[in-house]
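What follows is a single structure, and I will ask about it in a moment.
Only a single protein chain was left out; the remaining protein chains are all shown in position.
Chain nomenclature is as follows: A, B and C, assigned in order of appearance, with residue numbering initiated at 1 for each chain independently.
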Amino acid sequence: MAQTTEQTTDMRHGSDAEHAHEPGFIRKYVFSFDHKVIGIQYIITGLLMALVGATLAMLIRLQLGWPDRVWPLLSQIFPKGYVSGVMTPEFYLAVVTMHGTIMVFFFMSYVLVSGFGNYLVPLQIGARDMAFPFLNMLSFWVGSISALLMISSFFVEGGAAAAGWTAYPPLSAVASAVPGSRNGQTVWLVSMAFFIASFTLSGLNIVATVFSERARGMSMWRMPLTVWSYFIASILGLLAFPALTAAAVMLILDRHTGTSFFIPIGLVVAGQHLSHTGGSPLLWQHLFWFLGHPEVYVLILPALGIACDVIPAFTRKPVFGYKLSVWCLIAVGALSMVVWGHHMFVSGMSPFTGEYFSVATLTITLPMTVFGVNMLASLWGGSIRLRVPMMFACAVLALFGSGGLGGLYLGNATADMQLTDTYFVVGHFHMMIGGVTLMATFGGLYYWYPKMFGRMMNEKLGTAHFWLTFTPFFVIFFMQHFLGIQGAPRRYYAFTAYDFLRETRLQNTIISSAAMVLISGQLLFLINFIWSLFKGRKAADNPWEATTLEWTTSSPPPHDNFGPHPLTVHRWAYEYGVPSDVGDYADQRVPKERVAVTA
Amino acid sequence: MAKQTSVIHASIVAALFAVLGIGGVVYGSRVALPGLASRHGAGIDAMLDYLLITTGVLFAVGYCALAYFIWTGARRGRIGQRLASRRTELWVSGTIGIAVALVAEGGVLAIGMPVWSEYFDATPPADAVTVEVLAQQFLWNVRYAGPDGQFGRTSSDRIDDVSNPMGMDRTDPAGRDDIITQNAITVPSGRAVRLRLRSRDMIHSFFLPHFRVKQDIVPGMTPEVIFFPTREGSFEMACTELCGLAHYRMRGFFDVVSPEAYEKWLTDQSTPPPARR
Amino acid sequence: MSLQASAAVQQANRWDGGVCPFGAGWRTVMLWWFIISDGLLFAGFLAAYGYARLSVSNWPDASQVFSLPFLTAMTVVLLASGATMTLAVEAARREEWSTCSTFILVTGLIGLAFLGLQAWEWRHLIADGARMNTNPWGAVAFGAYFFVITGFHGLHVFTGTVVLATAARRVWARRATAVGVEMVGLYWHFVEMVWVFIFTLFYLL
Partner (left out) sequence: MSHASRDTVSSAKPWITTGALLLLTFLMLALANASLPRALEIMALTMLMLMQVALIAGNSMRLRHAHPGILWTFVGGLLVTSVLLYVLIAPDAMRIREMVTRP
């Protein structure tokens, strides 16, 4: 295969021309090709979206915690959403829908997958940049269009989409079903199409980069778990997202051209007989969850990967069971593609597939438990430095444990019958794709902030932020599990109409109070982030004494990451607890002769 | 000095995890499901109890282990061992992983699957009370076959919000004596209930929290649920699938009454023309 | 060929970094993943179509709706374009750029012919009464799935012809590489392959 070598040469040096001259401001910071700038752009966009999502969460919690209170101030801020100080149900549903959509797709996917993914993957595998920098930039700007579209849907006639982030038809397909289904839903679908395009471009880049751009010596078994998790998550994204694209196209057609992909015959909505015939709402659910379930792993695997890389740096010993962990990630990735039906146990699906999905889902328990045990055991016998990133990594571990245990209830068709569509589900997925990812995001930001901006974040503020984040977060979503056990259905505007839910009112007030603490606690992070940008202590190249490649270059790294000379990797990513001339660790570039390779 | 504060700090963080782990179990043990009122619900409750106990133990143990590792780790100047041997690693995570998977899968197979089959594959007993529920935004239309035991034909073309919410075919003699109520189902105790669920607009989900009955009603499909009430009383029913603005108050009542009271209720309903409640 | 690259290739294990493990550049890997992802879009549509078909009983009999000779013509045309595309790729490998550019152009023209035939087919069916939300032959979903699936495929063919036109120009100007032409070829063959699926699953079954 001589042709290979030609391509190899091409691949390693093809993009040099771009790096040769110093780009201007716009090329450097706006339409930048540099994966580090794009990563930071993604992170900041995602954090801004999180601000929106958190505000929406606050509105939800105000409504649920104190359903009888009147909020004159909110009436002034949201004149349409609050009529004489009382939230309207249509606004509530729009807020719920947008909170879910923004948090899942525009916060978690942006910050965790696209943001950290773009920033870290090339650095950690010793590449100069992503395989295709132009595509990377395109991905960010297409994604930005999608984010702007999504936000703008609040201002269209009828308000934002109100059918939940799952957008189940017919609610999302029939304009007269709910005000948000008039125009908001169309904007939602178009925005999602842009999002998928952006995410696909980003995913292609990550996959190709990990395949082809690894530095010499960076074998697959030497890659940090973060890179592994991004690699698998990107593959999952590439495989799962197209189904939603197809479904979104069909739903748009149902809404605007009178087709009936998802709308069955003989519906009477708001007194009007619809002319649609012959579709099936279940089809949407299948196509949606075919994406939706892998999507939660797309989010959670990077979170776990980040936690796995943070922990060794603060326990001073290698991760426990590295290879096994990688195989677990692969197994989870593969299994996650074939278990989506557990979201639909009571939908009227075939009982046989129900049984299959139940058993298959619980099979995921095995690799996930092994992974969790490996994470926990990574702390075992370590010399722990409890800095802020480490505290958040422990929080990841804790929430992953409780979220995983909650998964046993929901993957189990029998228990799911009582718990599905209740607050148990809300509690569970907030622990997992809310909490694990949020804690990993914070952990990752505190950890890599010095690398990104060359300054340390304030440790005291960070500690306070940890307490004000993890504790209320745990309380809120742990209690929500038990709201679900008491039977409280999700997506309720208020729990005032039912006698059997009377006892949940106090719990809801407690949850809402904790939510206010949680959200106000994030101000500390915001202050810390901005203050440290200008006033933070200057960071050394390797402030945490970590081993992965990004710490072997300067903080922040130069445009070409590692300088002009190709680098060579000599060892795996977790050479901690070995005697070397710099301390108890050896980074991946330290040659074999200087410190023995142990694993 | 710095070491001192960091040890104290770590102890506090460790305590946090331990408190959450044990406190969580204590809190959880004090929360109860809505009082049980159906036969198959006992199976679901057994499944849930099994899960609550096993996961409760795992949860507390896991959090305490985390707390312990932080507690001891922060006091350790140098690491205990660098790498557990590959065999130890496999053994530790393999054993725990398989144990948890066994707990999960075993529980499902042993306790869960029989309930699932009982619930979905049940053939309705001959004396089951058959009731049809037609959900709409935002109420439950309920229909009984009446004395002749035959449901009249319905079709969605005939639906009219005011005069004919269920789309009854008035020309069908079988439908003359059908009993129609709204937001209320009455059944006699001691007999199985067979509900035919339909929806005329959105996806609704028929939820009887006390009976552990939950079934999505996807329009275009007619799922049936069959269950056996075990105690008399008036229970609430709710919608658990987002169906629109008033989803949160799509409330109904499910009354289980004595057979005599049921007969009386039937006669009362048959005499006057069906009226809105 | 640079020294490091040859050293890298000589490494025993292709997964050890410094070289793409699959003996292909990042472009090829990326394009294959794009093809998989894009193919899954069609898989989504076709699975939905299969689902719709299973859930209704009055799916129209394809042989009564479509004119088979016409369909055969479309298939022949598209498959022929596959051959000319392969010839273009081979010419590019031999660095016979003008031959290559000619073959690319021919492929593009055949692609346009296919689009023309498809437009004709659509017009014909629309004249017969097929619409997105109705059709005279049976299950309503038939029309919707027909237009969506063939429409998306047509869109891909159209994109393909645009790519081909660009490629032809670049090859003509001697600004193309063999790998670049090969990429174009991969995409075009992928479009051809999707047609095989659609042809069998939608038109024949």
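Keep in mind that, in the parts below, a residue touches a chain if its C-beta (ideal position, glycine included) is under 8 Å from a C-beta of that chain, and two chains touch if they have at least 3 such contacts.
Computed from a prediction, not measured in an experiment: that's the story for all the values here.
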Shown chains that the omitted chain touches within the full complex: A, B, C
Residue among C:G50, C:G138, C:G151 or C:G180 that touches the chain left out of view: C:G50
Sole residue of C:N13, C:S63, C:S98 or C:T159 that reaches the chain not shown, by the stated touch rule: C:S63
Sole residue of C:M85, C:V106, C:L125 or C:V140 that reaches the chain not shown, by the stated touch rule: C:M85
Absent-chain interface as seen on subunit C, which is shown: 21-24, 28-29, 32-33, 35-36, 39-40, 43-44, 46-47, 50-57, 62-63, 68, 72, 75-76, 79-80, 82-87, 90, 93-95, 178, 182, 185-186, 189-190, 192-193, 196-197, 199-201, 204-205
Touch residues of subunit B, complete complex, unshown partner: 220-223
Residues from subunit A at the interface with the omitted partner, ascending: 2-3, 6, 235, 238-239, 243, 280, 282-283, 286, 290, 337-338, 340-341, 348-350, 352-353, 356-357
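Heads up, the rule we're going with is that only the chains that are shown with their structure count from here on.
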Chain-contact steps, minimal, separating subunit B from subunit A: 1
Between subunit B and subunit A, distance of the C-alpha-averaged centres to the nearest whole Å: 29
Subunit A and subunit C, separation of their C-alpha mean positions in angstrom: 33
Centroid distance [mean C-alpha coordinates] between subunit C and subunit B, Å: 47
Residues of subunit A engaged with two or more neighbouring chains: 279-280
Footprint of subunit C on subunit A - complex, ascending: 1, 4-13, 125-126, 131-132, 200, 203-205, 207-209, 211-220, 222, 235, 238-239, 241-247, 249-250, 253, 257-261, 275-280, 283, 286-287, 290, 566, 569
Touching residues on subunit C, where the partner in the complex is subunit A: 1-2, 4-6, 8-9, 13, 15-30, 33-34, 36-45, 47-48, 51-52, 55-56, 132-133, 139-141, 143-144, 148, 152, 179
Contacting residues of subunit B [partner subunit A, same complex]: 6, 9-10, 13, 16-17, 20, 24, 27-28, 31-34, 43-44, 47-48, 51, 55, 58-59, 62-63, 65-66, 69-70, 73-74, 76-84, 89-90, 92-94, 96-98, 100-101, 103-105, 107-109, 111-113, 115-117, 119-121, 136-137, 155-157, 159, 161, 167, 200-203, 205, 207, 209-210, 212-221, 223, 236, 238-249, 251
